[in-house]
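All protein chains but one are shown in place.
Chain nomenclature is as follows: A and B, assigned in order of appearance, with residue numbering initiated at 1 for each chain independently.
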Amino acid sequence: MSEENNLPKPERIPFFQRMLDNPFLLLFIGVAMPTVFYTLWGVMEVATLPIAK
Amino acid sequence: MSSFLPPADRIWWNVPVGKQEIIWAGIALVWCLIMFFMMPYWHVYGKQNLSTEAYQTNAEKYGESVEAFVAEYQTGVEEQSGMPIVTPPAGSDIYMLGRLWQWYPILNLEKGETYRLHLGSMDWNHGFSLQPVNINLQVVPGYEMVINVTPDQAGEFTVVCNEYCGIGHHTMLGKIYVKEN
Partner (left out) sequence: MARFRVCPDSGFYFDRSAESLMKVNAVAGVVFLLIAGLLALGVILTRWQEVHLLPADLFYQVLTAHGINALIFWVIFFEMAVLYFASSTLLRSRLAAPGWAWAGFALMIIGAVMNNVAVLQGNSSVMMTSYVPMQAAPHFYLGLILFAVGALIGCFVFLGTLVLAKDDKTYDGSIPLVTFGALTACIIAIFTIASGAIILFPTFLWSIGYINHIDAEMYRIIWWALGHSSQQINVAAHVSIWYLITGILFGARPMSEKVSRFAFLLYIFFLQLASAHHILVDPGVSSEWKIFNTSYAMYLAVLASMIHGLTVPGAMEVAQRSKGYTKGLFEWLRKAPWGNPVFSGFFFALIIFGFIGGITGVVMGTEQINLIIHNTIYVPAHFHATVAVGTTLTFMALTYLLIPVLFRRALFLPWMAKLQPYVFSLGMTIMILFLLGAGTLGVSRRHWDMDFTGAALSFEYPGTAYMMMAVGGIGGVLGVLGGAMFLIVTVGSLLFGKKLEPSAGLFQGFCGIPLADSVYNVEQPPRLERAEPIEHDHSGGFEAPGTFVLALALLVCFVVYYAINWDYLSSVWPIG
């Protein structure tokens, strides 16, 4: 009984804790967010400006 | 001392959070949301919202537009600087350009009228800083920015360049006169 109770325990680390314990996932998020929302979105807007008359 | 040791609990995510942090985070979140919605609110109810109308251009093309504008509406010359003074019709498109090291031309406007002000640079980045009103805009070469501006005070106003543009940066001034109508 006690073995059954103990064994599954390591599997129950919550999603957020596993995410916070994963440096490379965080690295991906931390680079992707500003790249998409700041850089790409900003550059796209400037690139698609109309030409002056 | 556990700030630099691994957390005491193996599954620290499930450790209950104190009342104090929850209340503070709640207050802070409400404040953050208020600040966020203040910006769209001001777009609807405020009077100072920068237009995002802008065009790609180049120095030659923009310079031509400004010269055409000056030729059409010039009414005088400022004695000290020899700079043309331009008096455009109320509510029209008006132009100003920044170049090393002047804001050109001098504008003569009427209080309470709304003008479409075109801004552009002939060379480097410049900063359009209207004093003493204190409206500050970035003027970037290759781009023509169009903003709607309504002078609501009469008097003499100065455009200071507040983006570093080389050794003569501190001599780069322009003028906007606003008269009562």
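Definition applied: a residue touches a chain if its C-beta (ideal position, glycine included) is under 8 Å from a C-beta of that chain, and two chains touch if they have at least 3 such contacts.
Every value quoted in this text rests on a predicted model; they were computed, and no experiment measured them.
Looking beyond the chains shown, say which of B:A54, B:I94 or B:L107 touches the absent one.
Considering all chains, including the one not shown, the answer is B:A54.
What is the set of subunit A residues that contact the non-displayed chain in the whole complex?
So the residues of subunit A touching the unseen chain are 16-17, 19-21, 23-24, 26-27, 29-31, 33-35, 37-39, 41-43, 45-47, 49.
Could I get the residues of subunit B that touch the absent chain, sorted low to high?
Spelled out for subunit B, the touching residues are 1-10, 12-13, 15-21, 24-25, 27-29, 31-33, 35-36, 38-40, 42-43, 46-52, 54, 78, 80-83, 102, 114, 119, 123-125, 127, 129-145, 147-153, 158, 160-175.
Definition applied: only the chains that are shown with their structure count from here on.
Find the geometric centre of each of subunit A and subunit B from their Cα atoms only, then give the gap between the two centres in Å, rounded to an integer.
Comparing mean C-alpha positions, subunit B is 35 Å from subunit A.
Across the complex, what residues on subunit A touch subunit B?
Subunit A reaches subunit B through residues 12-14, 16-17, 20, 49-53.
So in the complex, the part of subunit B that touches subunit A is made up of which residues?
It comes out as residues 10-14, 54-57, 61-62, 65, 143-144.
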